[in-house]
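Every protein chain except one is present and positioned as in the full complex.
Chains: A and B, in written order; residue numbering restarts at 1 for each.
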Amino acid sequence: MRVSFILGFILLSIGIYGVCTSKNIIKSIIFFNIIQASIIMLFLNFGSIDSTNIPIISEMSQGTENMVDPLPQALMITTIVIGAAITALALMLSIKIFHYYGTLNWKELIEREG
Amino acid sequence: MKTSDILICISRLLFPFILLYGFYIIINGHLTPGGGFQGGAILATAILISYFIYPEKIRDLNLLIKLEKYVFMVILIIASISLFTKGEIFTSFISIEKSNSFKSLFLIILNLFIGIKVSTGLILIFSTFIEEGK
Partner (left out) sequence: MIKKVILIVMLIAIIFIFSNVALKSVENIDSDSKDYYLTNTYNDTGSKNIVTGIYLDYRLFDSIFEASILIISVSGIIYMSKKDDEVL
């Protein structure tokens, strides 16, 4: 019974709930970041199911049989940088929307657009 | 925005140590936890401290944009040298029969350039947001 899987799925469902019900653009961006954090947490937990040591060969590590899977960690390190870039682009777009329309509410934006 | 004198003094004292720590993480990326992306983020925070120290100074961002483009071209060229030495694109250009400490030279060079590229990218993103808010 691993508690961290269930915690990751609870975080994922909190993110989906926030994306579905938030009325502000900034809050939507924050909830997308929460979904990304939950997915990173789930990948790292799936990689370390039956082992605990870090994947670095040194004098202190006894052999390679108790190391975690290094492939999910190498994939997630690119995901973090891409997430930072996407978040910055979305925030700059929301600044432009606020300068043009004067509001950041989804319903008012849809009414304004027709 | 008025910053306090204590923060300015401590930031001036702390700036070279953060810079040194960032380069340590980048260059030892193949032996210890760390690497190009993490060390680049630390370098970006070291250079962004200057917004605390001189908040009124006007900065020229065109030099950073040119630096990022040329560093990306250098990364592409280094990664595709292996087409001529090994016959495969996008791997290490050092032959596999060499010793292990000589093969890590490729990792050090590529980590250094990736660190410079990521740090200039993050500095550009933050500087653009600060200029937008003025």
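Methods note: contacts are C-beta pairs under 8 Å (C-beta built on N, C-alpha and C of every residue); 3 or more make two chains touch, one makes a residue touch a chain.
Worth saying up front: this structure is predicted, and the values here are computed from it rather than measured.
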Discussion item. As a test of the contact rule: which chains in view would the missing one touch?
Written reply: A, B
Discussion item. Residue by residue, what part of subunit A touches the chain that was omitted?
Written reply: 1-2, 5-6, 9-10, 12-13, 16-17, 20-21, 42, 46, 49-50, 55-58, 64, 67, 69-71, 73-75, 77-78, 81-82, 85-86, 88-89, 92-93, 96-97, 99-100
Discussion item. To test your reading of the contact rule: which positions on subunit B touch the chain that is missing from view?
Written reply: 29-33, 35, 61, 65, 68-69, 72, 75-76, 79, 90-92, 96, 99-104, 106-107, 110-111, 114, 117-118, 121, 124-125, 128, 131-132
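Here, only the chains that are shown with their structure count from here on.
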Worksheet item: Between subunit A and subunit B, what's the gap in Å when you average each chain's C-alpha atoms?
Response: 23
Discussion item. Touching residues of subunit A toward subunit B in the complex: what are they?
Written reply: 54, 56, 77, 80-81, 84-85, 88, 91-92, 95
Worksheet item: Where on subunit B does subunit A make contact in their complex?
Response: 31-33, 35, 37, 118, 121-122, 125, 128-129, 132
